[in-house]
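Note that this complex is displayed minus one protein chain, with the remaining chains in position.
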Amino acid sequence: MAVEIPKDSWPGSVKEVTLGATPAEGGTRSRTVTVGGETTLPFMHFEAPPPHPPAIAIEIKSRRPQDWSPLLGELWGAAMNAPAEWARQAEDADADLLVLALDIEDTVDDAVAAVQSVLQASGLPLIVWGPGQAEKDNELLVPVAEATKGERVVLGICEDKNYRTIVAAALANDHLVQARAPMDVNLSKQLNILISDMGLPLDRILMDPTTGALGYGIEYGYSVMERLRLAALQGDAMTQLPMIVTPGYEAWKTKEAKVGEGVPAAWGDWQARAIYWETLTAVALLESGADIVVLRHPESVQNVKQAIANLMTPA
Amino acid sequence: MALTGIQIYKLLPQTNCKECGLPTCLAFAMKLAAKQVELAACPYVSEESKAKLAASAAPPIRLVTLKADGHEVKAGNEVVLFRHEKTFYHKPGLFVRLKAADPDLAAKVEAIENYTVNYVGMDFTVDGFALQADGDLAAAIETVRAASKRPLILIGEPQALESGLGALAGETPLLYAADSSNWEAMADLAAQHKCALAVRGASLDELADLTEKIKAKGVEDLVLDPGLNAEGRRVNMATWLARATQIRRLALKKNFRPLGYPLITFPAEHQDGAGEAVHAAQHIAKYAGFIVLDTFAPELLYPLLVLRENIYTDPQKPIQVQPELYEINAPSPDAPVLVTTNFSITYFAVANEVEGAGLPAWLVVTDAEGMSVLTAWAAGKFDAERIAKAVKDFKVAEKVRNRTLVIPGHVAVLSGELEEELPDWEIRVGPREAVDLPAFMKQALQTA
Partner (left out) sequence: MSEHVLTFYPEGDGNAQSVRVPTGTLVADALQQAGVEINQPCGGQGRCGRCVVQIESGAIRRRSTLRLTPQDIEEGFALACQGVVEGDAVVRVPPQEKISRRLTTDRTAAAVAPPPDYAWAEHQSLKRIPLTLTPPSMENQTDDWARLQTALRRQAALEDIVAPLPVLRKIGDRLRQNDWQVTALVDTGSQPKALLDLLPGYPRPEEPMWGVAVDIGTTTVTVWLVDLVSGQVRAQTAEYNGQIARGEDVISRIIYASKNDGGEELRQRALETINALIETACKRVRLTPEQIVKATVVGNTTMMHLFLGIPPASIRLTPFVPAVNSPPPFTASEVGLKIYPQARVLCLPGVASYVGADITAGALASGLADSEEVCLFMDVGTNGEMVLGNREWMITCACSAGPAFEGAGVVDGMRATRGAIEEVWINTTTYEPTCRVIGGVRPRGLCGSGLISLLAEMFITGILDKAGNLNFSLGSERIREGEHGPEYVVVWGEETAHGRDIVLTRVDIDNLLRAKAAIYAGFSVLAGQVGFDLQQVQRVLIGGSFGQYINVEKAVQIGLLPDLPWERFEFLGNTAVRGAYAALLDRRAEERIRQIAARMTYLELSADNTFYDAFMAAMFLPHTDLTCFPSVAATLNKV
């Protein structure tokens, strides 16, 4: 029996967004990373092969983090004390991109120095996150944006409260922004509209719909991403942006990943569980449309890399 | 083509007789459009209308139930491609495969049978066992049944399986698997012993051929294994995703019955380097009905059981956060205690404002069934009694030295009753809007 395979053809597609700039393009990166460009739902090769594989970013910090799981502390060791070294090791661990998260204690000089040291240590395109408090974000990200003009750095994390300053800095210095809305299709779309109303072209916005870890709200993030991607394919311009999500951050703040003692025996081996937690969160999000996943553990990076390779080549 | 509520309404008697249990014919039509009621509930619908409405009825994916004494695992009856559209109904059964010839079989069964893990108050277990008939199947079944009453999947050739079926009278196991070489014998066996039957093939064409032929032999509870290629090896993630998606689309959108069955998967058999866990995760998210694991490891099972629970959660429920005592910016025991509801947007609004301002605080999130402050108050889900109960249940007084409780300004009216409920606490009325919280905390509470 010849079964006729139903194929969807969509009026819309996702914009391509390129992170980083090589010397020829006005930056210093050894290569750029392009994501997006999808014309169908994730990995539907029989309709149209995805033009770019999803990218993996490894998250590093400007200062040694105090609240990370000890598993990560042991793993990265002394590299956590120096962002440049950490960046080098992250690149060796197969990252496509780096996320440098600035710290609330950073002065402007600290922040700029950390960003510059990372740019010197690694040729990967860079995403820089402020510490997550609107005023401090603005204080640090504007000088960082100026000091890295032309690098096509992604500035984050832009939310509805602080988007104006960050977007203005991106506009003035040829950077991109990461636009985060709290797990809601409409809020994501609204933030994209606000940013685009300021004049930032859509191909310089990464959409971060926020996600929860496995067991901590992943289903909401998962469905929001599926809905955003469906809306994009249906032609809604303000959702046609590649999606960046942070399964590493989310998974590693769960008790399951963070804590090894005093937990039920049914949770099994701590390290293996923690890596599964990060890996499975990331894989589920890839299937729902993530273009960039930000991870923390090199073993998860390998697992997710393998999954991406598999998803990109039908066999 | 799915009909709209109005279109369906025009085909109904429009008498508002209420016999369907709904107050009006339009209400019934809307439920019918949403596939939440059966057309049969309307006693007066005309034959003509029935015919017109038939297409938008009948579940396109067959419900297959594996049964053992007291345990059931169901798969099928799904009506959507994306969980946000409605909900995924039947969680895929997680089975662990064991070998009949395994000398440690009894011990393994016992360990798996006893595995229980608690996730937000729910106890999860493995759903059943898959037995590979590589030895004395009847004896192996006896061993399993000595420790477990969970449903079985029996894997092997027809003759080998037949030897075991005698021991499973009254149960509905799943036989794995019929293919183009053995389908007749398998179908006969399944028919004779009233088993469900898995069907495998290297393409959708082959699967559809087989299901039609087997159905013609009277076996209807079929399960598809679309995970093999022409060489008999497992396909990789991309191909599996494509096939699973195509099968569900054909069933749902084209009402294509030959593939309208649940799927069975074997995550460990995919030799593409991605690993059993990653494949199993893909199968949970994308349309598996039964998942047969080769590894029994708590650190693997626990995340898979949680993922399954998450994906199969009813998306119609408002987005909620877990009611508990949340810590914001590492609060000391002297930090203030704020109260709000467990509607996620409300929670995020409060938590983000306080966190963003760098102020340490304890946040009591009460169970208001996912409603915002005003809505919950209006519906009686956020009152003095509930707040007091949360404060007691979360043992706030043990963790916090401070005895000041800040309630949202919108429910200022509750402060009197709350003082009665919580006599040791000073009740303060905070601002109506989260955005004003940092200023309130700095000025009124003098939080550093």
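The first chain written gets the first letter, and so on, giving A and B; residue counts start at 1 in each chain.
We adopt the following convention: a residue touches a chain if its C-beta (ideal position, glycine included) is under 8 Å from a C-beta of that chain, and two chains touch if they have at least 3 such contacts.
Everything quoted here is computed from the prediction, not taken from an experiment.
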Residue of B:176, B:377 or B:425 in touch with the missing chain, whole complex considered: B:377
Of B:20, B:33 or B:222, the residue in touch with the unshown chain: B:33
Sole residue of B:23, B:166 or B:218 that reaches the chain not shown, by the stated touch rule: B:23
Touching the absent chain when the full complex is considered, from A:33, A:187 or A:280: A:187
Where the missing chain touches chain A, by residue: 160, 164, 184-187, 189-190, 193-194, 197, 236, 238
Footprint left on chain B by the chain that the document does not show: 3-7, 9, 14, 16, 23-24, 26-27, 29-30, 33, 315-318, 371, 374-375, 377-380, 413, 432-433, 435-436
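Here is the rule we use: only the chains that are shown with their structure count from here on.
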Length of the line joining the C-alpha centres of chain A and chain B, rounded to whole Å: 28
Interface residues, chain A side, partner chain B - complex: 1-3, 5-6, 41-46, 104, 132-134, 161, 182-184, 214-215, 217-220, 222-223, 226-227, 230, 256, 264-270, 272-273, 276-277, 279-280, 283-284, 287-288, 303, 306-307, 309-315
Residues of chain B that touch chain A when the two form their complex: 82-84, 115-119, 204-205, 208-209, 212, 235-239, 241-242, 245-246, 249-250, 253-254, 256, 258-259, 272-275, 277-278, 281-282, 285-286, 297-304, 306-307, 310-311, 313, 315, 319, 321, 344-345, 348, 352, 355-358
